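Sharing a structure here in structure tokens format.
In this view, the complex is presented without one of its protein chains, the others remaining in place.
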């Protein structure tokens, strides 16, 4: 089983988008540049770091010459620009793409290192979502996790399709592309039409 | 030194009980099924995951065919049943048993992998308690850790007895059984009679 290699530019763009969402929360909370850089880091690499710790592989950004500089650069851009530039739909769509891509990437990496199928999909969901969860906990904000809007669900769809297609022996490029697309479309639909999952209501 | 092997059914029951406590918090907060499953996962495997990361062993649920399905099944059960079914004492007692068992299991696993005695007992306490702590932090609830009711203390008793008995070379089955029993009885007594530790009060 091989590991999906994202075109490096796409990969770094995804990291930068995630990092930007972290930096913007720090901006909204009127924080300093150092805090902003810290939030950019945690959000940008948090999910991938937990993924690598879980599967016992070297943490990816410690040996990569680009990830850390890109995150610092993202924090600098966020610092020197009005945050209204980034408040629109662009960031939401970028985040949706990052969510789908990293959920599939995490699942595929876990499968490649012999993690069992269902746990591998869970690792994928964690890769996609945990950076944002840590960001929200640190900021004292209600977490993505607690909002009814579809978010973790889109990650779960992407991860499950990646896991299922790989188990069925379908061509990997096809599996990865379809899984990313499905996660992105579901998250995008949730953003456009505010699709929500039903909440628990079985006790009166 | 050998590792205690729980009868698999008992082990999975413990995981399911912990997972159920996570799912029920999500139910109380009126969350969706996906959030419920996430809380079940974090609570069910959180302590054991941190334990395995600390001692540098493969994370147990990634290579186990049963743990992840049992957690998903637990979340499904929690979703399709009224949470009042689970609100009674049954869950509290199950949680008490899980706390004692995993504290001993964590200590024994750490000792088996050559961790020094006192740190091994600390790893045991972490195994027993950290899943619940992460659950509470994510849910924005006041944590177990901050309530005066005996909880971490019961884990500490079980872990310390396991560490002490093992150091004294007593038969392992005996040590593990007594340590689990002691932790369970102490936590049970705290539940029945609301036993609390004194709070710090040395500054006027």
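Letters A and B mark the chains as written, and numbering starts fresh at 1 in each.
Just so we're on the same page, a contact is a pair of C-beta atoms (placed from the backbone, for glycine too) under 8 Å apart; a residue touches a chain by one contact, two chains touch by 3 or more.
Quantities reported herein were computed from a predicted structural model and do not represent experimental measurements.
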Sole residue of A:61, A:102 or A:176 that reaches the chain not shown, by the stated touch rule:
A:61
Hey, which of B:13, B:153 or B:172 is the one touching the hidden chain?
B:153
Residues of subunit A (touch criterion as defined above) contacting the omitted chain
26-27, 29-36, 38, 41, 49, 53, 58-59, 61-65, 67-69, 72, 79-84, 137-140
Residue-wise, where is subunit B in contact with the chain that is not depicted?
53-56, 110, 114-116, 118-120, 122-123, 133, 137, 142-143, 145-146, 148, 152-153, 156, 196-204
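As a convention for this text, only the chains that are shown with their structure count from here on.
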What's the distance between the Cα centroids of subunit A and subunit B, rounded to whole Å?
29
